[in-house]
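One structure, as structure tokens, below. Some questions next.
Each chain you see keeps its place in the complex, though not every chain is here.
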Amino acid sequence: MKVLMKGNEALAEAAVRAGCRCFFGYPITPQTELLEYLARRLPEVGGVFLQAESEVAAINMVYGAAGAGARVLTSSSGPGISLKQEGISYLAAAELPCVIVNIMRGGPGLGGIQPSQADYFQATRGGGHGDYRVIVLAPASVQEMADLAVLAFELADAYRNPVMILGDGILGQMMEPLELPPFKEDLPAREWATDGCRGRARRIINSLYLDAEELERHNLRLQEKYRRIAEREVRWEEYLTGDAQVLVVAFGTCARIARATVKAARSEGIRAGLFRPITLWPYPYRQLQAAAASARAVLVVEMNAGQMVEDVRLALEGRVPVHFYGRTGGMVPASGAVLQELRRIGGVGRVQHVRPA
Amino acid sequence: MASRVVLHLERERCKGCGLCVAFCPREVLGLAQELNGLGYHPVEMRAGERCHGCGRCALMCPDLAISMAKGEAV
Amino acid sequence: MTHEIIVAGFGGQGVLFTGQLLAYAALAEGREVSFIPSYGPEMRGGTAHCAVVISDEEISSPLVEEPTAALVFNLPSLARFEPRVKPGGLLLLNSSLVHRPVQRNDLLVYRVPASEIAAGLGLDRVANMVMLGAYLALSRAVSPETVRRLLEEKIFARSPQLLEVNRQALEAGERYTGSLALGA
Amino acid sequence: MSSTFAPPEALTKVPFHYCPGCTHGIIHRLVGEAIDRLSIRERTIGVASVGCSVLAYNYFNVDMQQAAHGRAPAVATGIKRVLPDRVVFTYQGDGDLASIGLAELVHAAARGERITVIFVNNANYGMTGGQMAPTTLLGQITTTTPSGRAVKEAGYPLRVVEMLATLEGPVYLARVSVHDPANVIRARRAIIKAFEVQLQDLGFALVEVLSICPTNWGKKPVEALSWLKEHMLPVFPLGEFRAVS
């Protein structure tokens, strides 16, 4: 049976059903409902809800709890996610599984609280120090807020790696009917967790390697893992790409808008299609290249100044001109405006490269 | 004739919170029936003659909607 | 058909509740639906609004750019949403609070003295139900019956008095067909 | 006709965005009055924090900086070190100051930074919609303590002034309230003192002002003031905790 829920709450409830019994976080708009929902919900299932004194504290509580073997969740938005960067780098380095939610709002600085996608670089390139990767999942509906939450915990455990869910204010606040996932009972064993060494050798959770050769070996191990993830875990969705002459690439809320645009464009006779990356890291480079095979032009639509454009260009390597339409600061692209862009580039295939400044 | 204190109520700053009303020791003030431009029932003078200029209303007003001046009755 | 509805007014006028009620009713009828509220520090006065999409097909974009109907509870919201309503769309005004004339001449404008009707029922706050009733009577976006059932079984199940006045308001709105006005 | 009580010059004419009855407005006025009284408007720099008072930069008629959540004391330190002859103050809520920004506060205090901190304790996070703050009372219901704050999960309310009083850096520490006119007058006096010690280059000064949040407390403003008096005063006793003689 479908229920009607806010994205933030759907994600929270799905996390509980995925076996997460542990949340540490700090209020910030537009993700606060997630926190508030779990403040009520987790005690009902015997879980731990703790409002941390800050995002810095929260992410380090996540470190402790993950190291102790829990499925653990934290969430925030823009400024709070920035504060978590040191902790995320530590989590990735110590290979601790956890799920981090960023319900993006307009930046930079204090910015605003309206929806945005301006933390794409931060999420996909690692806002913290060092060579590490975080798996980044980009839901585009309330249903996916729930489904990808479940997937996030699975991936986190499978690879012992932090997973980020990159939503935006609209996805967090929006209500849509959804099918809640079933309760997960059997969590994978954690042969590495520090939960007291009764009857076994002691264990250490650590990211320090004072010897450079050792640290390099550790880094090579991590890179090897990232390669494995990149091979196996790429996810994306295509809509009418088969014969598309003009391909829209968009994720999250923008992909919802773009879908409506593509529909409208088709009804005007423009052979438009939509490529929606679901994993932003690993990015579906090859899949995008394939989807763009028939395209004469590509239009990237984002709620930022064109950050994903780089990944699209890396995928296409100059074979197709890449255009960009974006709004920032909490403004949301109107599907009408996107349609106009499509008409412009889809009609004449004007070759105009976007080059990041 | 003793100079007296005159209250000036700024209706369009008032949010109708009622603090001035509650803290006036002489029941001088009340909230109006109608709404102001902000959508609130603003403060109004009910019994100005009772006011002895103690300033408690102004001290408690969070919105700078009450000021006071010494002068002749207007 | 796809209904794309904006409900907009002051913070305390129950606009988000109205939108959610519509959304729950659509869900109960097995329709596709989405609901997006405005959010943020608007609790401190100011305006609030929400966007509801109700459709029989999958909803591509839940964003409402050109609403098929706007339920406007106060003056600032009229300024904001009048320009956006789809040509030929519905514009419902709470005429108790919105006095100025509508500029556009390509809309179906209905002036509902919702606050007055609500006051007549003894509870100012149910002006939103009057507006909703009027809207449903005009659009049939969902069946008023579904809304009534939700009010009874879910929302006011444990407060019969509130249920009663809300139901009355809804019905008053449904009955208030009058006063179609073409703008400007 | 001479004005005896008018909005201070140190406030702009911009109407406050606060909820009806919110005492942030009173406290703004008191700060403005202190600046007027000491004739320091043209050499004062204020630091707005993140909370309901985030827009304070629109209201104080002085040069203003808007600081990241919790970091106002660090920002103020940066300003004051560069401009030691200016007057620098921060205006912070309890979430900002006592939760995320606690380290910056305590260290500024321990260093004896010559700044004035106005600390508005309304026992919750107003801006984000009423979550628990470090100052939330035991048993108090907030959106993140839906069954009331319980010691076992969420610990004890933090008494910031008492804690700072163990340090040597602060020269003026007081807790005041604005729940009635007499207390407003006392609060004004304390705020003036907190600026005076800065003018005398003596050290760190902080005034904690007990304040209400009618919206998130779910109370009418007048009720909220009574609640403050009844429930907050016992936990947060008023007085001067450190004063220069």
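The letters A, B, C and D name the chains in turn, as written, and every chain counts its residues from 1.
By our rule, a residue touches a chain if its C-beta (ideal position, glycine included) is under 8 Å from a C-beta of that chain, and two chains touch if they have at least 3 such contacts.
Everything quoted here is computed from the prediction, not taken from an experiment.
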item	value
Total copies per chain kind in the whole complex, with one of each drawn here	A x2, B x2, C x2, D x2
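The criterion applied here is as follows: only the chains that are shown with their structure count from here on.
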item	value
Subunit B and subunit D, separation of their C-alpha mean positions in angstrom	26
Distance from subunit C to subunit A - Cα centre to Cα centre, in angstrom	35
Sequence positions of subunit C contacting 2 or more other chains	41, 45
For subunit D, residues that touch 2 or more chains besides their own	18-20, 22, 129
Residue ranges of subunit D touching subunit A (in the complex, touch as defined)	50, 54, 66, 68-70, 95, 99-100, 102, 125, 128-129, 131-132, 134, 143-147, 153-154
Touching residues on subunit A, where the partner in the complex is subunit D	26-29, 32, 35-36, 39-40, 43, 49-51, 53-55, 79, 109-110
Complex interface listing, subunit A residues touching subunit C	2-4, 29-30, 113-114, 169-170, 173-177, 253, 256-257, 259-260, 263, 332, 334-336
